[in-house]
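One structure, as structure tokens, below. Some questions next.
Up next, chain A:
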Amino acid sequence: MTIKTIFSGFGGQGVLSMGFTLANAAMLEGKYVTYLPSYGVEVRGGTANCTVVVSDEEIASPVASEPEFVVAMNQPSFARFQSVLTSGGLICVNSSIVNTTSARGDIEVLAVPTSDLAEKMGTIKVANMIMLGAFLKASNIVAFDFMLNNLQEILGEGKAKMIKLNRQALEAGYTFVKE
Partner candidate 1 sequence: MSGNAALGEAAILAGCTCYFGYPITPQNELTEYMAKRVPETGGVFIQSESEIAAINMVLGASVAGARAMTSSSSPGMSLKQEGISYLAADELPAVVVDMVRGGPGMGNISPAQSDYFQATRGGGHGDYKTIVLAPGSVQELTEVVPLAFDLADEYRNPVIILGDGMLGQMMEPVSFENIKPPKKYQKDYILTGAKDRPSRMVRSLLFDTKEEEEHNWKLFRKYQRMERNEVRYETFLLDDAEMVVVAYGTGARIAKGAIKRLRQENLKVGMIRPITLWPFPAKIMKETAQNGAEFFVFEMSAGQMVEDVRLALEGKGHIHFYGRPGGVIPTPIELFRAISRHYYQSRRGKK
Partner candidate 2 sequence: MKQVYSRPRSLKPAHFHYCPGCGHGIIGRLIAEVIDEMDLREKAICVAPAGCGMLVYNYFDIDALESAHGRGAAVATGIKRVRPENLVFSYQGDGDLAAIGTAEGFHAANRGEPITIIFVNNGVYGMTGGQMAPTTLSEQVTTTTPSGRNTKVAGHPVRICEVFAVLDGTTYLERVAVNKPAAIVKAKKAIVKAFRTQLTGKGFSLVEILSPCPTNWKMSPIESCRWIDDVMAKQFPLGVVKDVT
């Protein structure tokens, strides 16, 4: 089974770090994984996106033509990437700032008001982790418990101080979808 996900949004919304976190977690779970960021001028203020492929077998192409999942954190990303989503795919949308109406009838839209939820937690910076929590609930690419139990290792040294906050954010997203 090979699952392709595109994470997208404004530069600064933590889009690349969302994808990187997922890729790292999947790698630690023993899966084959590739992480392909968009780069250069695009990551400085404009739109940013990355592609994460997780598989049980060796991954041929790190470029995804028809991803099973898309995460869109802003309107331009929603417009751009909902069209490439495979038929029957799921798009997770930051509904706080995105109009989630799609012309496609063959895809599923999961609206998560991530910006609002993040503000409730006191910092907009965790919006990406809230979205990742919701995404994990919907996709189950990596076991949620595995993610929480290994968060320190997954996030790496740089973010060691933020473990508690990130955990709370992931849980907030996860439970939002549960409800």
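Regarding selection, all candidates are chains of the complex that A comes from, given by their letters.
Definition applied: a residue touches a chain if its C-beta (ideal position, glycine included) is under 8 Å from a C-beta of that chain, and two chains touch if they have at least 3 such contacts; residues count from 1.
Since the model is a prediction, treat every value here as computed from it, not as a measurement.
Which candidate, 1 or 2, sits against chain A in this complex?
1
Give the list of chain A residues in touch with candidate 1 in this complex.
On the chain A side, the touching residues are 20, 23, 27, 32-37, 39-41, 59-66.
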